[in-house]
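First up is the structure itself, then whatever we jot down about it.
Note that one protein chain of the assembly has been removed; the remaining protein chains are unaltered in position.
Should a chain be cited, it is by its letter among A and B, assigned in written order, with residues numbered from 1 in that chain.
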Amino acid sequence: MSGVLDWLTMPQTIFFLAVTGVVFLALQVSAAVFVYAERKVAAFMQQRYGPYLVGPKGLLQPIADIVKLVFKEELRPKAADGLLFAAAPVISAIAAFAAFAPVPFGASTTFFGLLPEPMPLQVADINVAVLVIFAITSMGVYGIVLAGWASNSKYSLLGGLRSSAQMISYELAYGMSLATICMIAGSLSLREIVDAQAGYYFGVIPKWNVFVLFPTGFIAFLVFGTAGVAETNRAPFDFPEAEQELVAGYHTEYSSMKFALFFLAEYINMVTAAAVTTNLFLGGWHGPLIPEAYGWIWFLIKLFVLCFVYLWLRWTLPRFRYDQLMAFGWKLLLPLATINLLVSAAGVLYFGL
Amino acid sequence: MRRGCSILGSDLILFGLFAAVAVMGSLAVIGQKNPIYSVLALILSFFGLSGLYVLLEAPFVAVVQIIIYAGAIMVLFLFVVMLLNVPREDAAEWDRTHPYYRPAPAVLGSALAAATLGLLAWAFSRTPGLGAGVADARPAASSVGQLGRVLFTDYMFAFEVTSILILIAMVGAVALARKREQ
Partner (left out) sequence: MVALGAVVGLGGLVISGLVGPSNPTPEKEAAYECGMPPVGDARERQSVKFYLIAMIFLLFDIEVAFLYPWAMAMRDLGWPGLLQITLFFAILVVGYAYIWRKGVLDWGPESDPDYKHAPRPGPAVIKRYRYGTRH
């Protein structure tokens, strides 16, 4: 047992547990902030006030929402499959939290000399992190499709089926543009991919993957970003819950905490997608002016900008029609990503990058 | 998966855990009457297998196991189960196929299972270096890059043939679905 005690009191272990805890709490808080931001941004874009009653400027609105949701009655259709009905939101939440584990958010640090060796600022430093994220993303389908099936409601089932077809369709373009960046960086580790983006071209343009082998890096960024929005089921790809057609899609029958878990998972997925995009294309924690030890500040700035773009998209673009959505994914994004991959491979070989 | 975290011979414990998940998942697949639960149990089993691959230091195979098997094939299975609308296996049919009523298939199946087990045991007895740890007998294709190098040089022909296989599968899927629609 002393082995366990030694292991528990090692600075590295404490650091690991602390990072895990911070990330865990940060994800939850970010989801709450995101909901508030979404409502405020929506209000701003539609020239109204948004939440302003609970707390100063309505800042406590998310807390009020959570409390309300906890105290709500759980409804369950009689014909529903009880076990799966309860399992689906939990699966969604687990997948959402797990997807952030391999995402780094700052340079290695000794934490003001408290650690004997520099430790990476991330929960799990996996050398195939990119693939792990891809795998966990593909697991997100199950929460939605099971919710749709278990509810035994027509709207839910249609929403679940639709969204799973949508998610798997965009997963291909997603994986393809991911492969493009991995190929250019020559690594599957997010940390190595980020570190390869340090420095500048000609002393001014940051060496981010958006600018690499112009325009292939930028095309990969666009494809990845679009597929990311589709994967997280956000407008203009919010078919699972297309209100006008499907009431609320797969979570039509959900209420109380079960509904809250879906909501939480959706917003955490968005944060994760923004974080992965930051790491892959926008140089992660590298940026001018701020020393690398405080690189996480840059990381957060980029993250906020991307999250804002998510909100901006939602309140600007109208929803696709379903056949347009499938045609866009299969007939445009997939070929584009494939050609982009081959072209950038030729570019890497030709310029000897 | 973090380095420097291995305590109490955790590899063995983890092996037992993952193996138990895989075996229990597989048992649950055939022990279910509701096909949806069977599909979910199979996914669980795949996760167990994936964990075993991680222990074997083959992270790429582990992740691909999740992406392809749990992420793509099982979605297809789930769709098929839902689309055919078979929420529950027919109880009467289950009774008819029960070993008690139909001894011949049961005997044949058991014989096949025994033969497979025997074959496996024979293969294991002839495999050298089974007792050695994974780290000692690290395969050539442990990293993704090495795997790519081997795949695109030594196994190039097999790789290209795979694409023809995929092509045939595509055409076959479309042809079958079209016929059913008419």
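Remarks
One rule holds in what follows: a residue touches a chain if its C-beta (ideal position, glycine included) is under 8 Å from a C-beta of that chain, and two chains touch if they have at least 3 such contacts.
Quick caveat: nothing in here was measured; it's all calculated off a predicted structure.
Put simply, the hidden chain is in touch with A, B once you look at the whole complex. Within the full complex, the residue among B:G16, B:G31, B:G109 or B:G148 touching the omitted chain is B:G148.
When the whole complex is considered, the residue among A:L146, A:L161, A:V210 or A:V276 that touches the unshown chain is A:L161. Within the set A:M45, A:I63 or A:V90, the residue that contacts the chain not displayed is A:V90. Of the listed positions A:L60, A:A196, A:M257 or A:L313, the one in contact with the omitted chain in the full complex is A:M257.
Taking the complete complex into account, A:S169 is the one of A:S30, A:Q61, A:T137 or A:S169 that touches the chain left out.
Within subunit B, the residues in touch with the undisplayed chain are 60, 64, 67-68, 71-73, 75-76, 79-80, 82-85, 87, 143-149, 151-153, 156, 159-160, 162-164, 166-167, 169-171, 173-174, 177-178, 180-181.
In the full complex, subunit A makes contact with the omitted chain through residues 20, 23-24, 28, 69-79, 86, 89-90, 93-98, 100-101, 123-124, 131, 149, 151-157, 161, 164-165, 168-169, 171-172, 175-176, 179-180, 182-183, 186-188, 247, 252-253, 256-258, 260-261, 264, 321-327, 330-331, 334-335, 338, 341-342, 345-346, 348-349.
Methods note: only the chains that are shown with their structure count from here on.
For the pair subunit A and subunit B, the distance between mean C-alpha positions equals 29 Å. Subunit B contributes residues 1-2, 4-5, 7-8, 36, 40, 43, 59-60, 63-64, 66-67, 70-72, 75, 78-79, 82, 144 to its touches with subunit A in the complex.
In the complex of the two chains, the subunit A residues touching subunit B come out as 3-4, 7, 12-13, 16, 81, 84, 124-128, 131-132, 134-135, 138-139, 141-142, 145-146, 149, 157, 161, 164, 168, 171, 188.
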